[in-house]
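Apart from one protein chain that is not included, each protein chain of the complex appears where it belongs.
Let's turn to chain A:
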Amino acid sequence: MIEVEALAKRFKGPGGRVVEAVREVGFTARDGRITGLIGPNGAGKTTTLRILCGLMKPDAGRATIDGLDVVAETRAAQARLGVLPDNRGLYPRLTAREHVRYFGRLHGLKGAELERRIGVLAERLGMDDVLDRRAKGFSKGQTLKVALARALVHEPPNLLLDEPTNGLDIASSRAMRELIRGFRDQGRCVVFCSHIMSEVAALCDHLVVIADGRVVAEGAVDELRARTGLQDLEEVFLSLTGQSLDAPTPPAVAPATAAS
């Protein structure tokens, strides 16, 4: 379970200007549930995720992974967390297997047990064909699978997945959604970030909407629909985040003049 209370984080921007990336973010992501963290670009999602991963320290508030404070007990918290960040670069000269093995070893795994887990993940993620190929030239889908496999190798009970279907084709996206549902059914706590509202609607049991560094709404998809009186989740999202619902009018197209 991931619990976040009143997180705040400021940065010094260009020219010494202070940017408040996160002002007050608080939510609970329970086990056996997919919690969607959604918000417009620059809302503070990435900063929140980085604090949860132990990559940044909050200026105020606290966050825990299974009760472990991400600042005071960073390593223990990280050990219970699997992360698929937005930055999911691979090492072009290492094979897929070596990537997963590297992260497994950093989690203290080794020997036959580690190799067994790599085999299981490769089969489950459908990456047997690229397992012993070097990552240079991998497609987006193959890159994603390797990045996911290395995030899962220590079998973390908590998962942070940032845009996990970004760049995938339809079939792969569908397979990924099934996989994420599978994580939930195993009782894991899944925090899922996406800009694709249809995917959010299809997957998430609970939504946390962030805008301008604050949580502006929280609840099940249907609860948020009822609260806004809107059916379409995209419209619900735009309404909750205070963004304009008016789409720009497309320019009028003049009817073609028939040549005589």
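By definition in this document, a contact is a pair of C-beta atoms (placed from the backbone, for glycine too) under 8 Å apart; a residue touches a chain by one contact, two chains touch by 3 or more; residues count from 1.
Note that contacts and distances are computed from a predicted model.
You can't see one chain of this complex, but its UniProt record names it "Sodium transport system permease protein", from the set "Ferritin-like domain-containing protein", "Response regulator transcription factor", "Phenylacetate-CoA oxygenase subunit PaaI" or "Sodium transport system permease protein". From the options A:G39, A:G54 or A:P164, the residue with contact to the unseen chain in the full assembly is A:G54. Interface residues of chain A with the unshown chain, by the touch rule above, are 50, 53-57, 74-76, 78-79, 81, 83, 85, 87-94, 98, 102-103, 105-108, 134, 147, 150-151.
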